[in-house]
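Complex shown without one protein chain; remaining protein chains in place.
Note that the chains are named A, B and C in the order they appear, and that numbering of residues resets to 1 at the start of each chain.
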Amino acid sequence: MCTAITYAPHAHYFGRNLDLNVSYHEQVTITPRHYPFNFRRMGENANHYAMIGMATVVEDYPLYYEATNEKGLSMAGLNFPGNAVFKPEVDGRDNISSFEFIPWILGQCATIEEVKERLATIQLINLNFSDALPLHPLHWIIADSDTSVVVEPMADGLRVYDNPVGVLTNNPSFEYQLFNLNDYRHVSTKLPANTFAPTLNLDAYCLGLGGQGLPGDLSSTSRFVRATFATFNSVCEPTEASAVGQFFKLLDTVMQTRGLNEAGDGTYEYTIYSSCCNVDDGIYYYRTYGNNQITAVSLFHEPLDSDRLITYRLQYQQQIHYEN
Amino acid sequence: MCTAITYAPHAHYFGRNLDLNVSYHEQVTITPRHYPFNFRRMGENANHYAMIGMATVVEDYPLYYEATNEKGLSMAGLNFPGNAVFKPEVDGRDNISSFEFIPWILGQCATIEEVKERLATIQLINLNFSDALPLHPLHWIIADSDTSVVVEPMADGLRVYDNPVGVLTNNPSFEYQLFNLNDYRHVSTKLPANTFAPTLNLDAYCLGLGGQGLPGDLSSTSRFVRATFATFNSVCEPTEASAVGQFFKLLDTVMQTRGLNEAGDGTYEYTIYSSCCNVDDGIYYYRTYGNNQITAVSLFHEPLDSDRLITYRLQYQQQIHYEN
Amino acid sequence: MCTAITYAPHAHYFGRNLDLNVSYHEQVTITPRHYPFNFRRMGENANHYAMIGMATVVEDYPLYYEATNEKGLSMAGLNFPGNAVFKPEVDGRDNISSFEFIPWILGQCATIEEVKERLATIQLINLNFSDALPLHPLHWIIADSDTSVVVEPMADGLRVYDNPVGVLTNNPSFEYQLFNLNDYRHVSTKLPANTFAPTLNLDAYCLGLGGQGLPGDLSSTSRFVRATFATFNSVCEPTEASAVGQFFKLLDTVMQTRGLNEAGDGTYEYTIYSSCCNVDDGIYYYRTYGNNQITAVSLFHEPLDSDRLITYRLQYQQQIHYEN
Partner (left out) sequence: MCTAITYAPHAHYFGRNLDLNVSYHEQVTITPRHYPFNFRRMGENANHYAMIGMATVVEDYPLYYEATNEKGLSMAGLNFPGNAVFKPEVDGRDNISSFEFIPWILGQCATIEEVKERLATIQLINLNFSDALPLHPLHWIIADSDTSVVVEPMADGLRVYDNPVGVLTNNPSFEYQLFNLNDYRHVSTKLPANTFAPTLNLDAYCLGLGGQGLPGDLSSTSRFVRATFATFNSVCEPTEASAVGQFFKLLDTVMQTRGLNEAGDGTYEYTIYSSCCNVDDGIYYYRTYGNNQITAVSLFHEPLDSDRLITYRLQYQQQIHYEN
């Protein structure tokens, strides 16, 4: 599954782990302003915000996993199996297929306020990209510099939640995940006081005991808890290098190590890539599972008034710096 | 605190996280065969195995945190406060100070069998390197390609344990840590069967649920459990790049993120560096907290018949690969 | 707070712990068939099913905590603070105050099917018994011999859930509590296999290890999990004595011991009484916190065609059998 987080120590960052057992040849993909998005039911838009993110490009169409536009608005889709329900189209609403949702929002909106207006008239419809590429069951996190929302297409309609933690994982629904945090109030970065039996001498035998109760597994509920705790207590220096490095450390707290999460038929879910976008400057940083070094692609270093997609193949090879 | 692990997917690897709130200017340090080790009570040895590892060099003396010698024997010291007791010297025994222990063992031994012989006559004595550099309370893991042992200097004498898991963290004693694993028998990389109430429909709502019960905090007991689970279930490809990358993923499961573990007085324990030595080939890989890229130093690329220490300053700066 | 359970080893049982920090002079109370229930908005009903249960009787009115009627239908109200919302009355619906809800349902219904019909037209209104006795925020479990439902008066309307576990505690909502059980699939009454590290020798050092992961605290979520696990795995002999004894053992797994749950201002929540009704035979068994012995009152041993409430004061004094 996946984990998306936001982090705002001094600049603003948005990113995610993509956790799957297979890769779909995703690439860092920049969509310039005049690339023509042909929405299946809403016509063409060839004049929109430019965006950068990770996508599988099929028939010259960017199927974005997550992206950030030139206004700093970001959006990621995460797996939501068993819960996501896409509906038939309805006259009078903005009928958008799930695979068009990121371009639709990031192409037109600069802020969460604008996003909410768009969501008020949207209908997420059950329309496949192609027979070979059916829709994935997804929910989304959308964030600007100030705040974020979660969008969940449930059987009883589209739910939009304000997201006070800036984190999203997978099942169950966001409302449940948020409530579940209440069970971790006592978790702390500090050594706990002895409230168990104050008259008994109990040894704080090592640092880190305050974190007891944090779950250590890879389920989506546990990743939600750990990612929130990490993000809210994170400390970094006020530099881009420190903040980006720290962002990947936060994602590492919910990283899926190959072998620890069996997906059946001999495969394992693992963190195929991790991304971190500086949404203020449009710099998209990422790492792949096999390459620890961070790679960066800048939105604003590209010709954004173009109409052609720009893609960068991922750096899968481990880049080791040999000293001798 | 710290975590040391061993991993042997096809080649053999030994490494550790160093978790502290301050750095002591450690460097990758190679001690060639004829560097004169002047043991305080055991005389000079200027004809010994060469070794590579992380050390703070003071007055031309390598205070190793961990190292591997040219025979592939590895050894790491980890914090053991409140438990480690160093003794007065005793006639007729090999009186070795704690700070000399790694050179003493790695200089002379090629296998754990030889290590056990040396340990039979050793006395770990309470002798500071200098007034400014008192001894740290430590215990050690020592490993060859086949097996590993833990050495703990307790009040009632030196304890030597066979280590079936190849992992060491900090307090409490290794014997306790090993027993504590019994409480995690049920943890699994697979989705668990519903044994709670077989007649009740319980949804395996996401992958990773088999790991429930794994602790997610940074205490030494929890890191011991997580590191063992990760090491025993790890899957990688039979290449050096995959194994080394995976080794750092294993260390990342117990990595200390800055901000999550307060050490008092406004400081935080964090993983200052992570190391991974291919003990077959004498290649020492490491990362620092601020630099995700892996750096490598090869023992056998240096003139090992020299008598001069060779040091490499650590790469602390984030090395980002910019695509555009 | 409270826990209600159902148990059907051979006969059918329904009961609950009442957990509070104060007692309201509750008594075992039998309402015969012709006692006139004067519903505030629905008129008088003086011809209804007889019922037995625990109630505080005020101005000759039985404010039932839980009760069972002569058809074996049972119903209990449990604390639901912050969630329960009672509404204004609405023309054309059955406007029933929360305090009238148990008499309304148990007076008229024999089965859950009939209950569901009644619920379809009900409006739970915000009407106090008196100025001195405002409404408590409650939700309810209702059970016949076959099945049970939960009724929750939420801000967005009355929710009725089928209850596959026959258990109810308190916050959060039943839907959440039921989903939360998914996190305990692996809990077992048997010793677990070693799936942590199958090649490592891990000792099953005592019986009971299969239950690891069960929470041991007194929160309503933890009581829901424990009570469900206990009920679904309970074993007793096919006798009334064994089943009743076992029912109280099940309630004891979620019993609140005085001192372990501070309610503020120097008081403690504790299990004021536990009840177990054999709903087939109309026998109401109970224990108080201070008296371990079981006391029993039989519905059918009373003149049920009467119009006068019948009450039994609770046995609060410890009844010890002295052998010498």
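One rule holds in what follows: contacts are C-beta pairs under 8 Å (C-beta built on N, C-alpha and C of every residue); 3 or more make two chains touch, one makes a residue touch a chain.
As the structure is a computational prediction, the values presented were derived from the model and not from experiment.
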Message: Considering all chains of the complex, which shown ones does the missing chain contact?
response: A, B, C
- line: Among the options A:Trp140, A:Phe229 or A:Tyr289, the absent chain makes contact with A:Phe229
- prompt: Hey, which of A:Ala4, A:Ala55, A:Ile125 or A:Val187 is the one touching the hidden chain?
  reply: A:Val187
- prompt: Taking the full complex into account, what residues of chain B touch the chain not shown?
  reply: 172, 176, 179, 183, 219, 221
Field: Chain not shown, touching residues in chain A
entry: 164-165, 179, 181-190, 192-197, 199-205, 209-210, 212-213, 228-229, 232-233
Message: Using the document's contact rule, name the residues of chain C that touch the chain not shown here.
response: 1, 28, 82, 170-172, 187, 189-191, 203, 205-223, 225-226, 229-230, 233-236, 241-242, 244-246, 248-250, 252-253, 255-263, 268-269, 285, 287, 289-298, 301-302, 312, 315, 317-324
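Keep this in mind: only the chains that are shown with their structure count from here on.
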Field: Arrangement of touching chains [line / ring / star / complete / other]
entry: complete
- request: Report the inter-chain centroid distance for chain A and chain C in whole angstrom, where each centroid is the mean of the CA atoms.
  value: 43
- request: Please work out the Cα centroid separation of chain A and chain B, and write it as a whole number of Å.
  value: 34
Query: Cα centroid separation between chain B and chain C, in whole Å?
result: 55
Field: Sequence positions of chain C contacting 2 or more other chains
entry: 179, 183
